[in-house]
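Missing here: one protein chain of the complex. Every other protein chain is in place.
Chain naming follows the written order as A and B, and within any one chain the residues start at number 1.
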Amino acid sequence: MNDLTLAPLTVVGAGPAGIMAAYTAAEAGVDVTVIDENPLPGGQYLRQSPPEFTIPDVVAAHSGHPEAAALYRKLEHPRIRTMHNTSVWGVFDGRMLALAERDRVYLHKANRVVIATGAYDRPLAFPGWTLPGILGAGAVMRMVKTQWVLPGKRVLLAGLGPLQLPLADLLLESGVEVVCVAEAANLFLGWRHLSGFWGHGDRIWEAYTYIKTLVQHRVPVFHNHAIVSASGKEQVETATIARLDGSGQPIAGTERQFEVDTVCLGYGFLPSIQLAMAFGCEPRFDENLSWFVPRHNDHMETTEPGIFVAGDVTDFGGAKVALAEGRVAGLAAAHQLGALDDATFNRLVAPALAELRHMNRVALALQRIYRFRRGLAFLASDDTILCRCEDVTLAKVKQALADGAIDLHQVKLGTRAGMGYCQGRCCSALIAPIVAKETKQSISTLHPFTVRPPIQPIPLQMLATGAVSMAVE
Amino acid sequence: MKTDVVIVGGGLIGCATAYYLAKKKSNVIVIEKDAGVGLQASGRNAGMVRQQARKAALPLAMASVRLWAALAQELENDLGYTRTGYLKIALDEAGVAVLENEMAWEHAHGLTEVRMLSPDECRDKIIGLTDRVVAGKFCPTDGIANPMLVTPAYARAAQRLGAEIKTRTTVTGLLRQGSAVRGVTTEQGEIEAEVVVNAAGPWACHLNESIGCATPITPGLSQLMFTERRAHNLVCPVGVLGFGGYFVPTHAGNMVLGISGVPNKYGYSTRVEYSDITAKAAQMLEILPWLSQVSVIRTMSGITEYTPDGEPYIGAVPGTRGFFTAVGFHGQGFCLGPIVGKILADLITGKESSISLATFKPDRFARVQG
Partner (left out) sequence: MDTQNLRIQKGITRSKPFQIQVDGQLLFAYPGETLGTVLLANGKRAFRHTMLSGGARGIYCGMGVCFECLVTVNGQANVRACVTLAQPGDRVKRQFK
């Protein structure tokens, strides 16, 4: 398996952040291995349609990413080798990466690593949220943009954040009826953060064009509203939204019900921190996100020396921030590997950091305007499922707490929440606020679930191939 | 602070002992270093309540299984306990002789329900079992329970009877007066007690040694792989002679694939080793080929305790007043927990043990200078 030996720099994730980190390091003279579980590069935002679909360039450009193709081409750099269809499923002995490629597993020693694993739709638990037809906004975006299929015909968008508008726009353009957009942010309070947009006129213009489309299609937009329940037999048939009070709790009597066949939940994203945690990187509690991200310094290095992060896995700023962070991480890794001397590194990293600061101003303003509102964590009723994998309800979690559990780990042992396929990716951020409230601690003092290999399920047959490749090495 | 009995260690042994003592109206404090009870081996084991293939501890195991039968009722808590039976198989003729010897021992102790199975009978029980099986031995009264529930259930039942559980507190030494132990020191201060029980599992040795009683324990790493939940043919736990691994169904529908411990290889770490899980996965497919497309979704590990003769240390420490220990349970502490807790409570309150503990004397190995 010698051809699969990892280069001095391993980048996990071929989204904007990972590609830029790899390219920057390669330009500095470092050999790089890029690993991504998808068959094609691009990550979430720049995800490509399958090659079997023919999409005229005009349309591709219109759907948002004239810059995408240029980015993919960066991976053709002679110093970069990309392993597609390969996931990293564990970290052993501190620096050994366990990889799974199609039907085989391997173990390889990594040197420097950039973790650019991105993020996934943030779950929001309310009565009825597990019904088929209720999907994450990211899921809908991917479906429409890359698989060219519509999620349904009558869609309600509920969420928190600036991605709701382009999504509504996309659905309307594709001929879907959008019954309403429920935006949970209190924009009245948000205006004070708008100074962050100085010098970002393009972002304001972008927002304006989206709003124009909504107005044209007469789509009602309810600000300071959230989805509070959904019902249906085998799939969603109605969805109810309500106005929120100052803390983000729904106000009784303000409910409005809509007949729908699809609900799209866009309550932001949670970072894919599993790999960083598996490396032992210390988490930091982010107040706006109300969840944990890997802690990093100015040069994107985590608390584990030589392990860097970039992009959505640690800072939610959109694709441009991801690119800027990827550049900084790539330079820092190249510097550590001796490819850049101190002077050259300092000369190159200064403008990259300045660019990042500029991007971060608007990112931070957006994060503050759309900060996760506390009340949204308490929409579930006793029989609402919090852990989808193990069918664990709010009542069961409360029982475990009444029985003496005082942290996430003990709730897990008492209820099985977080023990299923997804290993708590979906439920941990739903359960933590409940634990914090009932035990009167701050969420920031809780620890996310321990990450244990495999971070993705591995069939036994496949695991068994590791025994063979060990013998060969 | 002052109490009747201080128990060091909030594992199954410590919490069960606390419960049976509290039932006898003793004032008990359990001291646990972790954030909760049962977070070490007691909460992360394979959950087999097995009498079969026990050596000296067989009478204890049989008595414990009698307690398990009514335990959920007694503790007012679901424990996931089911008598699934347990199948032990041999893959060669030498193994058949081992199984037959075990059965003779088991029958002699009154575990008469154990019987040998032909290869066909084994494969009727576990559909899709390897055709390399030469013989099997089955005990219908063996079973499984949910380790995550049992220790907390004992702790809560003990608390209802007035016991106190102090978590996040580490015992650092013993308070002594002449030949008597009169309490413990912790990082947060002293706790005086008439009686101290050392149930600190693999971390127990130094407390025992501090009063001159060597209870040698070597830590070993035992690893578990959890499969996805799905319909499967594993109707009862299966152990394979000389294989170093076992297969256990769980209540939730997942399977536990256990990798037996190796003493001293990894010290006190509870990590999972890539080489161990991949190698064992390959070997396990030879025993149950239908596992090939079943996914492993989680792995974890715990420390098993190795003693020189493979038996635990249970009882009063001779030469010292007011000091008891129950440690070194290797792979049997989950099954034995209830009966050991009950016997310790008896001993502490001045009652004889109904089962001989001669083999388990804490000072059976050389005494050290205290």
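Methods note: a contact is a pair of C-beta atoms (placed from the backbone, for glycine too) under 8 Å apart; a residue touches a chain by one contact, two chains touch by 3 or more.
Please read these numbers as outputs of a predicted model, since none were measured by experiment.
Remark: the absent chain touches shown chains A, B in the intact complex.
Across A:Ser49, A:Asn288 or A:Thr344, the single residue that touches the chain missing here is A:Ser49. When you scan A:His225, A:Arg373, A:Arg425 or A:Arg452 for touch with the missing chain, the hit is A:Arg425.
Across A:Met96, A:Ala139 or A:Ile251, the single residue that touches the chain missing here is A:Ala139. Residue A:Gly152 is the one among A:Gly152, A:Gly326, A:Gly418 or A:Pro453 that touches the chain not shown. Taking the whole complex into account, chain B touches the unshown chain at residues 228-231, 252-253, 293, 295. Against the chain not displayed here, chain A makes contact via residues 37, 44, 49-56, 59, 62, 120-121, 130-136, 138-140, 142-144, 147-153, 174-175, 234-235, 261, 272, 385, 388-391, 420-422, 425-426, 457.
By definition in this document, only the chains that are shown with their structure count from here on.
Note on chain placement: the centre of chain A and the centre of chain B lie 42 Å apart, centres being C-alpha means. The touching residues of chain B, when paired with chain A in their complex, are 35-36, 38-39, 43, 148-149, 152, 155-156, 226-229, 252, 257, 271-275, 277-279, 281-282, 284-285, 291-300. Note for the complex: chain A touches chain B at residues 90, 92-93, 96, 98, 105, 107, 390, 403-407, 409-410, 413-414, 416, 419-421, 423, 452-454, 457-461, 463-468, 470.
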